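Our next item is subunit A:
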Amino acid sequence: MTLLQSAATQLLALSTGTLLVTAVLLVWRRSLGAAWRLLAVQGVALAALVLAIAVAEEDVELLGVAAIILVLKGVVLPLVLARGIAGTGVAREDAPLLNPTAGLVTVAGLTTVAYLVSRPITEGVGGAGGGQAGPAALSVPVGISMVLIGFLLLVTRRRALSQVVGFLVLDNGIATVGFLTAAGVPFVVELGVSFDVLLIALILAMLSGRMHAAVGATSVDEMTELRD
Partner candidate 1 sequence: MSDVLAQVVTLLVLLLQVAVMVALAPVVAGVTRQVRARVEGRAGAGVLQPWRDLRKLLAKRPVHATGTSWVTRAAPLLLVCSSLLVAALVPLVAADPLSLVPDDLFVVISVLLLGTVALALLGLDAGSAFGGMGSSRHMMISALVEPTVLMAVYALSIPVGSSTLSLIVTDRRDDPASIASPAGVLAVVALVVVVLAETGRLPVDNPATHLELTMVHEAMVLETSARDLAWVELGSWLRLTVLLGLVGNLVVPWGIATEPTLASVPLGVLAVVAKITVLAAVLGVAEVAMAKLRLFRVPELLAGSFLLAFLAVTASYLVA
Partner candidate 2 sequence: MTGLLVVPLAAALILGVAAVLPTSAGVVRWSGVAASAIVLACGVGLLGSAVPGGEVPDLGDGLLRADALSAFMLAMIGAVGVTATWGGLAPAGDPAVAPTNAERRYAALVCVFLGAMSLAVLTDNLGVLWVAVEATTIATAFLVGHHGTRRSIEAAWKYVVLGSVGVAIALLGVVLLYAAGRSAGEATLSWAVLSSGELPLDPGLVRVAVGLAVLGFATKAGLAPMHSWLPDAHSQAPAPVSGLMSGVLLAVAFYAILRVQVIADVVLGPGLVRGMLLVGGLGSLAVAAALVLRQRDYKRMLAYSSIEHMGLLAIGAAVGGPVALAAVLLHVLGHGLAKASLFVVAGRILAAQGSTRVADVRGLLARRPDLAIPYLAGMAALLGFPPFALFFSEVAIVVAGWQAGLGWAMGLALGLLLVLFAGLARATAAMLLGAPAADTAAADGEPAHAAADHPVDLAASRGPGVPIVLALAVTAVAGLLAVPIGTVLVRAAAAVGA
């Protein structure tokens, strides 16, 4: 086990930790300003994770992926979000359906669920010649819990943009799982996925802008005209 390898393992642990922490913080913090910064941090951490795996796997293609991720999730998406926030001028997520305390407790619950349900995944990956998926596979629960936490944000936040945040966290979670289990999907697919995510984020930001401009609605609760 070379030095580089062990460093990679360290980095992997560090980045996964950061990912989870940022996700939790996102549930805790209400300020949208904080939200996009945390999202940026999460993006960087994800990039770091990819880097670590790239090193561990000695996979050059992954380095490119890492770069893309750094740019996309670490910079572009947070900026899109920031612009959206500036556009609507709404700085705070006030009165989410779940207050932070309850939210954090729920997160704890979700994380345990994540750990429970990831067993087959870790076993499945670690089992048959998954190579040094060992440490990576073991941290799969982080990805799963990010997915769940992202979903939680989507369900509980009233502001249009905080729902976007939730969606991005969820997506980061999926990416995390992807890299931890399989060192990412094939490059072409990765490109497509990233492109789609970018577009979705843009559309959501644009729609929330329109929502604000045309309807004057900043909270999705005001959008209940379509009903039975």
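We adopt the following convention: a residue touches a chain if its C-beta (ideal position, glycine included) is under 8 Å from a C-beta of that chain, and two chains touch if they have at least 3 such contacts; residues count from 1.
How these were chosen: all candidates are chains of the complex that A comes from, given by their letters.
Since the structure is predicted, the reported quantities are computational estimates derived from the model, not experimental observations.
> Any idea which of 1 or 2 touches subunit A in this complex?
That would be candidate 2, which touches subunit A.
> Mind pulling up the subunit A residues that touch candidate 2 in the complex?
117, 120-121, 123-130, 133, 147, 151, 154, 160, 163, 167, 170-171, 174, 177-178, 181-183, 185-186, 188-189, 192-193, 195-196, 199-200, 203-204, 207-208, 210-211, 214-215, 220, 223-226, 228
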